[in-house]
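Note that this complex is displayed minus one protein chain, with the remaining chains in position.
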Amino acid sequence: MTLALVFLVFGALGVVLLSMNALLGPKRTNPTKEKPFECGSPPLQDGINPFPIKFYLVALLFLLFDVEVAFFFPWALVFKSMKGTALPILAAYLAVLAAGFAYAWKKGAFSWD
Amino acid sequence: MTTRLQAQARPDSLLLNMGPSHPAMHGTIRIMLELDGERILNSEVEVGYLHRGFEKTCEHRTWFNLLIYTDRLNYVSPLINNVGYVMAVEKLLGLEVPERAQWIRVLMSELSRVSDHLTCLAAMAMECGAFTAFLYKMKAREFLWDVIEQTTGARMTTSYIRIGGVRADLHADYEAAVRKGVDETRKVLKDVRGLLDKNKIFLNRTRDIAVMTPENAISYGWTGPCLRSTGIAYDVRKAQPYLTYDRLNFEVPVGERGDNFDRYMVRMKEMEQSLRIIEQTLPALQASAPTVEAGGLEPAEAIRASRTRRPESRVRLSPNLEGSEKAVYPGIMAADKRSVPPPKEDAYTTIEGLIGHFKHFMKGHGLRPPKGEVYFAVEGGNGELGYYLVSDGSDRPYRLHLRGPCFHIVAALEELIRGRYVADVIPTFGSMNMIGGELDR
Amino acid sequence: MEQENILTALRTAFPEAVLDASVPPTDPAVVIRPGDLAAVMAFLKAEPRGYSMLLDLTCVDWPDRPDRFEMVYHVFSPASYKRLRVKAALPADGPAIASLTPLWKNADWLEREVFDMFGVRFEGHPNLCRLFMYDGFEGHPLRKDYPLRKRQPRIPMRSTP
Partner (left out) sequence: MPGNFLSTRFDAMLAWGRKFSLFHYPFVTACCGMEYMSAACAHFDIDRFGAGWTRFSPRQSDLLLVVGTIAQKLAPVLKTVYDQMTEPKWVIAFGACTVSGGIYDNYAVVQGIDRIIPVDIYIPGCPPRPEMVLDGLLKLQEKIKTQGQVWRWNKKTS
């Protein structure tokens, strides 16, 4: 029961906070407000030109390993109740991802310039 | 209008404005960066966003009421600008300033120098993320400003140091305030040293970044803490001792590698030297303190009394007129009638004082230095702060030019950040202590 | 005394360039012909003289003199802590002088400032454009004939209520 209550309250709170700004904020635009904020001076380039690919690669790898770390939290919660089998399971899980990490490193994904 | 950078930029690089209204650019510098990812290929620094027409305005002001403009040049250490300007005019006039006034000027200059370094390093630390160091240093600066405010009446823009001496004698219990300020600053310096000196993040952001070689620094005309961080020990207080600096013992700290961290370290050490100087001025000021007997007449009674006969007893000034009291006058103002306003008591009670007062402040009659030109430099917060005055004998300067130390330091910014990352621009610029008023004049 | 021989050294090296020199009770100064500026400055910067730092570079506007713009250079030797002022007078129309950027790097901005404020052209300057004022600004503010309050607003000003 409390789980439902928690989801209800926090869900409602999230919705209210997000919609309050959309609902209450006055909408008055002018041509300057549409332009990107570049410390007040006129932008030197209009539009965004192509980015080097290595940024996308780093972003993807970060996402991968960040989600990996995210799975530690539920594992930590049930750590006590698993009585001893927790560590080998985590080791297996990490080994798989470490292999991926070593592969990326060898392929040169992390060499920057 | 396409700037030089846009013309030279490669088509595939990203052009970014680190513009005037940026927290780390002190609001007045625009750096246009040509980026390849995070690395800076080329940059163009645009200044002039705080050009306030100082030199042109000073040509339309008399020598005396020009002081308010010199306060606002390097507004982080305002009293040092005043000392520079006033000593340049005194050199032009050939005026001798009494001993006590010189000691007060040294005390005020050093208080200003410590608050300059405190503000500069506070901003540099905060821009690298160390917000605690910023709050600690601002707290220390408050104590120093209390001392300045107690004597001069204002915290920052004081116009306290006048041609021929200083406006008022030190406050009655200035010594306690100075000691408290020095102790608090020492405590804060110890805390910040503990926070930043061996802090891995701060070291990675500043060690061996924006390294400046001594020859390059000389070629850019660098002076002050930035030049000393490259290893050259040039300090105007030691090179051409002015005021009573030759009777004070203090060292000139010197860095070895000339990178951001050395500029930070030289300023930290310089603060300790300045605190040492402040402590050395206290006994000298104590020795030359005049004995002022209490009691006297209020100005209103004195004026009534002076109508019948000259009042014998001293005129006690109301608190806000305290300052140019006759008794302390010989200690704080030169005796030359032509260039120094008479004390307030004379202006109230004697006709000669009144005439002298008006002659001094009326247009066309005030202070008129002889025809000629002079260059005088003092050790400002950022380096050699030089005034070049040209006088044509009238009561307004014909030409007043300021040699701003941070003008030359910021001129090297383009070269220092080429090839570095965007994140290195912030500590490099922070360690230069760019002050808009002194750079753009 | 030390000061004299730098002035005499200059006189011997450039007999016709040095027009007059002022004796040390005032600041040591020397007035030269604008044409020989680069040579004199290179001579001063060379080792025996050792004036290796260009402290300051500015200009003074004397409208009533035939040579209106007087360029004032301050050089300084960090080894012997001595300063020297070098002055050169430029005519009123089309003032131009050699640029010192090959000798010192801070001459770049200093000369751009004098060009911005006085309109003196510097031959050989890599990027001679305004330093302080903005692009739409006509005229040179620090000239004596430029009125103090003549404002050229960059964007239209609102009429205050």
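A, B and C label the chains in the order they appear, each numbered from 1.
What we mean here is this: contacts are C-beta pairs under 8 Å (C-beta built on N, C-alpha and C of every residue); 3 or more make two chains touch, one makes a residue touch a chain.
Model, not experiment: these values are computed from the prediction.
For the omitted chain, the shown partners it touches in the full complex are A, B, C. Touch with the chain omitted from the figure is made, among C:14, C:43, C:62 or C:146, by C:146.
On the side of subunit C, the interface with the absent chain consists of residues 132-134, 141, 146-155, 157-158, 160, using the contact rule stated above.
Interface residues of subunit A facing the missing partner chain: 23-28, 30, 32-33, 35, 37, 39-42.
Within the complete assembly, residues 19-23, 26-28, 48-53, 56-57, 68-69, 72, 75-76, 78, 119, 122, 134-135, 138-139, 141-142, 145, 155-157, 436-437, 440 of subunit B touch the chain that is not shown.
One rule holds for everything that comes next: only the chains that are shown with their structure count from here on.
For the pair subunit B and subunit C, the distance between mean C-alpha positions equals 25 Å.
Chain centres here are Cα averages; for subunit A and subunit B they lie 48 Å apart.
Put simply, the C-alpha centre of subunit A and that of subunit C have 58 angstrom between them. For subunit A in complex with subunit B, the touching residues are 38-41, 43-45, 49-50, 52, 54-55, 113. The touching residues of subunit C, counted against subunit B in their complex, run 26-27, 52-56, 58, 60-61, 72, 74, 78, 81, 83, 85, 104-106, 108-110, 117, 127, 129-135, 141-142, 146, 148.
For subunit B in complex with subunit A, the touching residues are 3, 5-6, 12, 14-22, 25, 30, 32, 36-37, 39.
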